[in-house]
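For this view, one protein chain was removed and the others were kept in their places.
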Amino acid sequence: MLNRIGISLDEELLKQFDALIAQRGYSNRSEAVRDMIREELIKKEWSDTDSEKTQVGVAIMVYDHDAHDLSHKLTHLQHDSHDLIISTTHVHMDESNCLEVLLLRGKAKEIASLGNAITSTNGVKMGKLVPATTGERL
Amino acid sequence: MLNRIGISLDEELLKQFDALIAQRGYSNRSEAVRDMIREELIKKEWSDTDSEKTQVGVAIMVYDHDAHDLSHKLTHLQHDSHDLIISTTHVHMDESNCLEVLLLRGKAKEIASLGNAITSTNGVKMGKLVPATTGERL
Amino acid sequence: MLNRIGISLDEELLKQFDALIAQRGYSNRSEAVRDMIREELIKKEWSDTDSEKTQVGVAIMVYDHDAHDLSHKLTHLQHDSHDLIISTTHVHMDESNCLEVLLLRGKAKEIASLGNAITSTNGVKMGKLVPATTGERL
Partner (left out) sequence: MLNRIGISLDEELLKQFDALIAQRGYSNRSEAVRDMIREELIKKEWSDTDSEKTQVGVAIMVYDHDAHDLSHKLTHLQHDSHDLIISTTHVHMDESNCLEVLLLRGKAKEIASLGNAITSTNGVKMGKLVPATTGERL
C-alpha cells in the first residue's frame, strides 16, 4: 500500500536538493528520498552483528592467481563456506590479475567471517565485503 | 519561505523509517529528511576540492605533548596558517596525552592542506579533518 | 622484486596491532600492512574523477523485478553502456526481489555515470557502486 507523507523544507534547501538529484539522474523526489531512507536502514541492519536474520553481502577480491598458490587456497576457503555462497563470478583482468566477486547469503557474522578470511589471505591485493540486502520490506 | 512537498512510499518502508528516526530521537519526519538532504549536500560541496567557496572544517588531533617537541611544532604549524584558524581548544587528557580541536574556515584546498600537515606530523596519534559547513543556504 | 623496510613502533602499539590482525585472520604483519597501503592507494586513484586511466568497479543492485517494468529498463540501461560491462550476475532472491551485480571496466567518470543511472532508477531498492582495481602495480 502506498502512503503519501508531507515534508516541509525551506525554499533554498529544496532548490539545492532538486539540483543535486537532477545531477544524479533522479526523475522525481520521492525516489531520491526513498533511496536515502533505504540506505540508512541497510546500514542499521548491518550494524547489529549478532543478528540472526538472513543478510546478503557481496565479497570483491582482486588477486594474482600465480602468487602463493592463491587460486587453490581461495577455492578451499570457498568450499569451506559453500553454504554461504550463492555464486561466484571470475574475470581474467590481465595475464596475472583476477577479479572475483562472490554473492553471499547468511548471518551477518558468518558473512563477515568469510570476508575477513578472504581479505587476510596472503596475495589478495584487494578484498572488500559490501553489505547488501535481501530487499525484503524495503 | 517554507515549502511543503509530498513523498510517496510503501507502508512497510514508512513503518521502518518511523522506527529508525524514533530511535534516533527525531520528533518529526521533516527534520529527519532535511538532515539526510543536508548531509548529501555537504558531502557534495566538499568533493569539489577546487572550489573557491568558503568552507568550514574541524581538525581533531590527539598527541603526546612530551614527544618530539610536538607542542612546539604544532604551534608553529598553526601560526603558519593562522588566517585559516578561527579558534583552538586544548584539553589535557592525562599526564601525557592532549586533545586539540581547531575550527577552520577557508578554501577546501587550504583546509585540507593544513589537515594533512597536522596528521603527518611525527607523534600525532590521531589526526582527522572533518568537513563541516557555514550553514549558509542549508 | 621484493623489498624489506623497517618500521619502528612502540611496544604497546605493536601489541595491539598484533591482536587486531590476529582477529582478522592475518598470519603475518607484512600482508596486513600491504593491505592497508593498497586500500589507501585505491581510494586515492578513485578520488581523481577526471583520470583517463582504466578503472574497475562493481555495481550492486537489489530491485523488485515486477515493479515499474524494471527488468526491462535496467536491461536497456546496460545495453547503452555495454562496452563498460564485463559481466552481469543475477540472483532471484525471493518471488519479487532480485540481486544483480555488474563487473565494470572503463574510465572512472563513465563507471560513476552508469552507477548513478542505475541507483536513481525508480524501484531500485539498493544501488551501490564499489570502486575496485585492475590490480596492476599493486
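Odds and ends about this structure:
The first chain written gets the first letter, and so on, giving A, B and C; residue counts start at 1 in each chain.
Operating definition for what follows: a residue touches a chain if its C-beta (ideal position, glycine included) is under 8 Å from a C-beta of that chain, and two chains touch if they have at least 3 such contacts.
All of these numbers come straight from a predicted model, not from anything done at the bench.
Taking every chain of the complex into account, the chain not shown here touches B, C.
Seen across the whole complex, the unshown chain contacts subunit C at 1-14, 16-17, 20, 29-30, 33-34, 36-38, 40-41, 44, 137-138.
Where subunit B meets the omitted chain, the residues involved are 21, 24-28, 31-32, 35, 38-39, 42, 56, 58, 60, 62-64, 86-87, 89, 91, 93-94, 96-99, 101, 103, 116-117, 119-120, 122-128, 130, 132-136, 138.
What we mean here is this: only the chains that are shown with their structure count from here on.
If you draw each protein chain as a dot and join the dots that touch, you get a simple line with two loose ends.
The centroid of the Cα atoms in subunit A and the matching centroid in subunit B are 26 Å apart.
Taking each chain's centre as the average of its CA atoms, subunit A and subunit C sit 8 Å apart. Centre-to-centre separation of subunit B and subunit C, using mean CA positions: 26 Å.
In subunit C, there is no position where the chain touches two or more neighbouring chains simultaneously.
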